[in-house]
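All protein chains but one are shown in place.
Right after this comes chain A.
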Amino acid sequence: MTELMESIGKECTPLKHEFDACFTRWYSERFLHGDKTNDCEKIFKAYQACLKNVLREKGLTKMISDARPSIGSVFTDNNENIDDK
């Protein structure tokens, strides 16, 4: 990518970029080939620690934890009234 995606918290963007680079490499070089070793745990923890504060400040923590269990729950194997577009 010519540019990189920003984090919701500007102060977390450098950690996010470091994690994304680690994750991308890990995904293509290890995970897709059956290797489950997690290379990115350390940087992920640092990134999450930063993110946690930002989400709390923006009042998103509860919204996220409320929404998470039900995401996609509307989709069953045989939905009725499906419009093919």
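Operating definition for what follows: a residue touches a chain if its C-beta (ideal position, glycine included) is under 8 Å from a C-beta of that chain, and two chains touch if they have at least 3 such contacts; residues count from 1.
Just so it is clear, contacts and distances are computed from a predicted model.
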"Vacuolar protein sorting-associated protein 35", "Protein kinase domain-containing protein", "Replication factor A protein 3" or "MSF1-domain-containing protein" - which is the UniProt name of the missing chain: "MSF1-domain-containing protein"
Residues of chain A (touch criterion as defined above) contacting the omitted chain: 1, 3-8, 12, 16, 19-20, 23-24, 27-29, 31-34, 36, 38, 40, 44, 47-48, 51, 55, 60, 63-64, 66-68, 70-72, 74-75, 79-85
